[in-house]
Every structure is written in C-alpha cells, then in structure tokens.
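A single protein chain has been removed from this complex, and every other one stays in its place.
Let's look at subunit A:
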Amino acid sequence: MVRFKNRYVLCEVVSEDPRCRHCIEDRAVGLAVRDAIGRVHGDYGLACCSISFTVKYLNAYTGTVLLRCRKDSYRLLCSALPFVRQLESRNQRYPCLLNTLHVGGTIRTCQKFLIQYNRRQLLLLLQTCPNEEERRCIQKSLLSCSLTEEQSQSGDEEDDDGTE
C-alpha cells in the first residue's frame, strides 16, 4: 500500500483593500506562497514543498484557497503562510493576509469543514448586520441553505456580495 499522501491546507485571504478581490487568482496566490516559502525556508524548503504543490480550489468571492502539498513538507508550508504579505497580479500589489482554517488529508474533509465554517459565518454575519435589508437577504440565503448541500455554497456567495 504505497501511495503519495498529500495534505490539503484550507486558507482564507483577508484584505482591507476591496480591489484585492479581483486579483485573487490561482497563479498569483501560488506564486506568492512559493515566494514566501523560498524566503523563509531557502532553496531546500522551496524544492521540498514544490514537489506536489498546487492551488486546488479558489473562491474569489469569499477568499477561500485550498492548497495541496506532500505530507512530509506540510509543516514547512504552514509555517511559511504567515509570511505572505502581498498578492501581485497584473503589475499591481495588494497587501493581504492568509489565515489557515483547516488542514486535511483529503479534499472531501476540507469541503465538509468549509461547509460547516460557512454556515457558522452566515450566522455570525446575521448577528452583526447593520440594516434591515441585509438582514432579510441573509435570512433568505440561510433558509435556502437548509434544503440541500449544493445550494448552501451558492447561498454563501450571494451573502458575501450583499454585505460587501
């Protein structure tokens, strides 16, 4: 039973600049993370983590990023994520942070965690709602959440567009 084991790291891109949303692309995020690993862990760390490194999933609306790396080097990757300070794309730099949400062995576990996390975030947003219209918007998406699992994903995107 010899197979390559991967670790999937789920992170969230946090940025004060609202224009940063448009420049969140998989290539930009991948380059920024690789650059940070190269600075923190040198040539050896960069080569170690780049063996099976890809950006598996990216959601520009919520700023969710799923990275994949080998099981042997996921600690190097996780320790270098706080050193990602800016995203660069199309010759524009935006300062940002990467929050690590979850590290899992498969995409399925990360997806389960993301669904639960988004549900909790929706409830939090409902409590901190400034005005009535947004409140109604969120309540509508929450009610549509409870029907099926696929609809909850689209409910999250609507909600974030509404509150931003």
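The rule we apply is simple: a residue touches a chain if its C-beta (ideal position, glycine included) is under 8 Å from a C-beta of that chain, and two chains touch if they have at least 3 such contacts; residues count from 1.
Keep this in mind: contacts and distances are computed from a predicted model.
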item	value
Complex member absent from the view - protein name from UniProt, among "G protein subunit beta 1 like", "Dolichyl-phosphate-mannose--protein mannosyltransferase", "RalBP1-associated Eps domain-containing protein 1 isoform X3" or "RPP14 protein"	"RPP14 protein"
Of A:V40, A:L101 or A:L126, the one touching the omitted chain in the full complex	A:V40
Those residues of subunit A which, in the complete complex, touch the missing chain	37-45, 79
